[in-house]
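For this view, one protein chain was removed and the others were kept in their places.
On to chain A.
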Amino acid sequence: MTGAVPRLRRGVKCTYDQVRSAHVVLFPEGVLVLNETAASVVSLCDGVRSVGDIAAALSAEYDGVEPDDVAALVARLAERRVVDVDG
């Protein structure tokens, strides 16, 4: 799973909501309000980086990043049709 390459789906927009003071993902089905870590993961779902690459990039910023946690989050985002996953 850490080799999988996630990319935001067509029609998905990421933005910062000043009303809720939170990063949000907007897509046809609804809205996801993201915490800081999830927002960082989403911002790295560029269709180039693998889950492993994303975990490595996050490790530079945060302590205790586990590739499995990133993989689980990406799986949830795929389930909500926010990202597509190749590989």
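Throughout what follows, a residue touches a chain if its C-beta (ideal position, glycine included) is under 8 Å from a C-beta of that chain, and two chains touch if they have at least 3 such contacts; residues count from 1.
Here is the rule we use: contacts and distances are computed from a predicted model.
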Per UniProt, the name of the complex member that is left out, chosen from "Branched-chain amino acid ABC transporter permease", "Nitrous oxide reductase", "PqqA peptide cyclase" or "Acetyl-CoA C-acetyltransferase": "PqqA peptide cyclase"
Omitted-chain contact residue, chosen from A:D17, A:E36 or A:D68: A:D17
Sites on chain A contacted by the missing partner chain, in the whole complex: 9-11, 13, 15, 17, 19-20, 24, 26-31, 81
